[in-house]
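Here the complex is missing one protein chain, while the rest keep their positions.
Order as written gives the chain letters A and B; numbering starts at 1 within each chain.
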Amino acid sequence: MKDVIPIQTNNTETIAVSKNSKNIYQQAIDTFSNFCRARSLFVLHYCTGCGAIELPPAMTSRFDMERLGIQPMVTPRQADILLITGYVSIKTLKRVILTYEQMQGPKYVIGICSCTVNGGMYWQSYATAKVLSEYLPVDMYIAGCMPRPEAVLTGLQQLMKKIEKGEANSWENYFKRYDYYLGNQQHLFGDTWHTPTDILEEARHYHLYGAESTGNNTARLIKYTVEHDLTKLDAPLREKDSMTKRGKK
Amino acid sequence: MSGQHIFLELILMPLLAFMIGLFLVLMMRKVRARIERRVGPPFLQPLWDIIKLYVKKMQISHGVIHDLGIIMLLGGYITAEVFLPVPGMSGFTSQGDIITLIYLMMVPSLGLALGVGQCANPNGSIGISRALTAMLAYDIPFIVVIAGACLYYGTTDLTEIIALQKSQQWGLLSMPILALAGLIAIHAMLGKEPFEIYVAPAEIATGPMVEMSGKYLGSLFVMQCLQIYTITVLYTSLFLGGGYTWFDFIPKLFLVALLPVMITVIFPRYKTDDVLRWLWKWPTGLALLGLAIVVLQG
Partner (left out) sequence: MSVLDLDHVFFLLIVNIGIAVLWGNRPFVGKILTLLYILEGLSILTSYHVLLSGAVLSSSLTFTVMQQTVQWQLGVSGGFFALITFMAAGLATWFSSGVWARSYAPIRLLHSYMALNVAAMLLLLASNDFLGLFIAWELVSLVSFLIIAINGGRSAKAAYSYILYAFLGAMAILLALIIIWNATNSFSYVEVRHHWSTMSVNRQLIVVLLLITGFGIKMAILPFHRWQAPAYAYVPAPVAAFLGAISSRMGLFALFIVLLQVVGIDVIQTLWLPFEIINMQTFLLWLAALTLIIPTFIALRQTDARLLLAWHGIGQGGFMLLGILSANALGTAGGIMHVFNHASYQAALFFAVFSVSYRTGTADLDRLGGLVTRMPISFTVMLVGIIGLAGLPPMNGFVSKWLIYKALLDEGMPLLFLAAVIGTLGTILSVYKLIHNTFLGQLRLEHENIKEVPWSMSIPMMILASIVFITGYFPGLLLESIAAMQSTLGISVVDYHLGGVNTGKGNLNMIVVVSTMLMAIGMGALIFFVLGNPRKQVTQWDNYAGGHFLTSDMRYQYSHNFYPGLMRVISPLYRNTIFWLESAIVSTVQFMAHISYALFMQANYLLYLILLVVISLLWVLAV
């Protein structure tokens, strides 16, 4: 099964949304929305690895994130930014993906620490996911072992600029190119990998369904869910018997 | 009053409440930041937060009751604002007195509780359980305060209470003990530390807000603004003589909100049992003392 999984590393370009279809009011609303989005960022810090220790100074009186409109939040539902603060073990990655999928778009992922960029000093570890952006669309890496709070804040400010310009749209890629991300996830976790969030259904609902949303990997996921009578891909609660026999992780 | 006038007030009173509430929230955050030696959020931060949440592109719901709860929550507070007299506008105050107002203020809590219940998240349910327990805790002193004030003024009509204070003296001067007990009760009502049992981020993942996202969370932020506004206006009307004009009314509101905020920052959180015991002991005792004085004075 492994041979069919494509490993692509170049996913940084954003699939362009045609802006011509929008009239001037919509553009004005978009500009204003982006203006507000850039000024209010709720952070969910997924404190893996060492980098978490740099966040308390960034939040408290020394550097004070709140003056930039950045606030820590508790659950993925409330957050805009997922901060991954260090190396991500494979077990952790499952949770990171679950958490990411439960966040509401526009959502941004920031990888702090070199370990998220390329595995850093854990390059040879069998249990660490090396390149975070293969599994999730990462908006920004803040490299360093570990980066100082100034670096973190600078990174956040750069992200804010990007958001204000309306360029921080890589979260849409997760829907538009779900097949690619799912393939990489399956590569690590095996064919039975699935999460409670129905990404394809959401992609359809939010009009983010693209040509690359489905493919071999999503076909495998759908096959698995159908085989196990786990029809979560069609709104389980409306479907008969869908609640029974839901497999465990 | 003409229909047009009424309609204007129906729109204007909640809108003003929201705007003032935004600044009350801003003040709370600023004061907290300053006490913690931080700079604090920019001027329009609460507004940016709410707009950002409303313009989130993904909005998820756990079912119809989740939505309905949020609508009830907004509707309940909008109703409460119309029954709350402010300078120049008295809305429908003469058609529903302070008892009505207190019970109207429970409608949004019920809406929130229903919405959270539908989310099927035990953290949320625990949050609601604690919120209702806290309500039982702080409403007892609060009700004694209300009863004392109503006995003293001899009416339950808020406009009349304000008029009486303007013609005689402020409730704060005539009933200082009740006013103090009321201040503690509204501190607990605002759900700030040390009475913050139902949010408890580290413990139950912000309780009621755990599954709230996008405009759902945004509506909760709006509710926070309206809640602070409603509670401070109620206190101001009972003890600080309401507002003569907007120029003295708004500073009073900020003053009332400021005192709990100053205290809240230096406290950690009580556990549920201790909230109950503490609120049933000290503010309730004070309030009963104040009530006794009011009754004995005749």
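To be clear about the criterion, contacts are C-beta pairs under 8 Å (C-beta built on N, C-alpha and C of every residue); 3 or more make two chains touch, one makes a residue touch a chain.
These numbers come from a predicted model, not from an experiment.
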Check: Which displayed chains make contact with the chain that has been left out?
Finding: A, B
Notebook entry, point to check: Looking at B:47, B:177, B:190 or B:210, which makes contact with the chain not pictured?
Noted result: B:210
Item checked: Contacting the left-out chain in the complete assembly, out of B:16, B:35 or B:65 -> B:65
Note to self: Just checking the interface: what residues of subunit B touch the absent partner chain?
What the structure shows: 10, 14, 54-65, 67, 70-76, 78-79, 82-83, 92, 94-100, 103-104, 106-107, 110, 113-114, 117-123, 125-126, 128-130, 132-133, 135-136, 139-140, 143-144, 147-148, 150-151, 154-157, 160, 197, 205, 210-211, 214-215, 218-219, 271-273, 275-277, 291, 295
Margin query: List every residue of subunit A that touches the chain not included in the displayed model.
Written below: 75-77, 94-95, 98-99, 102, 195-198, 201-202, 205-206, 232, 235-237, 240-249
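Here, only the chains that are shown with their structure count from here on.
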Checklist line | Between subunit A and subunit B, centroid-to-centroid distance (C-alpha), Å | finding: 37
Margin query: Which residues of subunit A touch subunit B once you look at their complex with the stated criterion?
Written below: 32-33, 36-37, 39-40, 60-61, 64, 66-67, 69, 71, 74-75, 77-78, 80, 103-106, 202, 206
Note to self: Which stretch or stretches of subunit B touch subunit A in the complex?
What the structure shows: 29, 33, 36-42, 44-45, 48-49, 51-53, 55-60, 201, 205-206, 209-214, 217
